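Right after this comes chain A.
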Amino acid sequence: MAGITLRRVTKQFGDVKAVDGVSLDIADGEIVCFLGPSGCGKTTTLRLIAGFERPTAGEVWIGNKLVSAAKELVPPERRNLGMVFQNYAVWPHMTVFDNVAYPLRLRKVPGAQLRTKVMETIALVGLAGLEKRYPEQLSGGQQQRVALARALVVEPDALLLDEPLSNLDAKLREKMRFEIMDLHRRLRMTLVYVTHDQAEAMVLSDRVVIMNQGKVVQVGSPWEIYREPADPFVADFIGLANFVPAVLVEEAGGEGVAEADTPRRPRFRCVVPSRPGRALPANGILFVRPEEVELLPAGEAEVTGTVTRVTFLGARLDVRVEADGAEWRVEAPAGARVREGDRVGLVTERAIFFDAKGEIDETEGVA
Partner candidate 1 sequence: MRKACAALSVGLLAILVGFGVAAKETLLIYTSTPVEIMTKLEQMFEATYPDIDLQVFRSGTGNIAAKLAAEREAGKIQADLIWVAEYTYLEELKAQNLLYKYESPEAKNIPALLVDKDGYYYGARIFALVIAYNTNFVKDPPRTWTDLLDPKWKGQIVTANPSYSGSNAIAAAVLGMEYGLDYFRGLAANKTTVVQGNSQSVTEVAAGAYLVGLTLDNMVRGLKAQGSPIDLVYPDDGPIFLPSPIGIFATSERIEAAKKFVDYVLSAEGQQALVEVGAYIPARTDVAGPAGAPTLDELVAKAMPAEIEAIVANIDFYTQQFVKILLGQ
Partner candidate 2 sequence: MGPRLTRTLAFGVAVAVLMALVAFPLGILFYKSFVRAGEPSLGNYSEVFSDGRNYLPFWNTVKLGFWTVLLAAAIGVPLAWAVARTDLPGRWLLENLCLLPYMIPPFIGAIAWVQLLAPRVGYANRLWMSLVGTTTSPFNIYSFGGMVWVMGLYSFPFVFIAVRGALERMNPSLEEAARISGAGRFRVVRDITIPLVLPSVMSGMMLAFLYTVANFGIPALIGMRARIFVLTTRIYSYVYRGDFAGIQLAAALSVLLMVLAVALLVLNQWILRRQHGAAIISGKSVRPTVVELGRWRYPVAGVVYLFLSLAIIAPLVALFLTSFLRAWGLPLAWSSFTIRNYRYVLFEYSLTKTAIVNSLSLALIAASAATALGAILAYISTKTQIRGRRVVDMLCTLPNAIPGTVVALAMILAWSGQFKVNLYNTFAMLIVAYVAHYTFYAFRNISASLVQIHPSLEEAARIAGAGWLQNFRDVVVPLIRPGLVAGWLLVFMPTLRELNMSILLYGPRTPTIGVAVFELQDAGYYHIAAALAALVVAVIFVTNLIVRRIVGGRRRA
């Protein structure tokens, strides 16, 4: 087993930089998810690690071995990796047993040992008893387990998974997520996982790598990514967000007060911490998670709005409030007594004040 290091890796297809100067250290035994919208370069990054693509510039290291550089390429078959593909890629002309046994056969593992190992791995992914079946006799989920077993059977240095669950239905997807986590807990191998499903990334990862337009935007634990997004893109991409244009009205001791940039007074305002290494901007965007907004009776807060819609989500309510021409999404407990047309006050304890440069498309990013 080994960690993986990317050093300023760039991959260019024609004029397009699919991957643009990505640097990253993945520790041995860590689960890292690459997350981002389609076309962000996450799959290309994975294929660079696998060795299917040659980097235009930069280096890829597995353990302490340089495997990819512009002039140097260890072919995929000599990297001792396992990989699971989005469309399973289970060989239709081989039985489950033969699919799983194939990597061992290539490594010339003797018969009895091979058999034991294959049966063990098939049992590990929960397919015991199906080893004589052909893939066409299996369901999608079972085929993906075959692919997983095939990737695991050689105990690879790292396991690469390219959107492995995206072809499965929602229930099965959730079940498989936890199974992959269990497997990882047992086997403790480095696991690089590409997905566009943030819930998947949140559940699985030690660290999440958010990519956009070929670049790494933020690397952090799921908690950090959610709580401390590096920029409006990440904030918008992960979870739900309220964005309000605002100006800085006070600043003192690493803290400030931002005020919504609305014509009517009093304005919505809140305390904003300065972010490490950055000064608070004069103009910017106030970012507030819906669950950070508290609804108060009208008059108890400086800003009042009208409830336009209440949606019941089981444990919580999704409340839309219109205040000073802006629409707020607020998450309220299920027991809260809010009805459409009510006048309510809005306050928040926690907000992030982003520099205004990042443009936000209001229609996207609300999952």
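Selection rule: all candidates are chains of the complex that A comes from, given by their letters.
Operating definition for what follows: contacts are C-beta pairs under 8 Å (C-beta built on N, C-alpha and C of every residue); 3 or more make two chains touch, one makes a residue touch a chain; residues count from 1.
All of these numbers come straight from a predicted model, not from anything done at the bench.
One candidate from 1 or 2 touches chain A in this complex, that being 2.
Those residues of chain A that touch candidate 2 in the complex are listed here as 50-52, 75-83, 85-93, 102-103, 106-107, 134-136, 147, 150-151, 154, 160.
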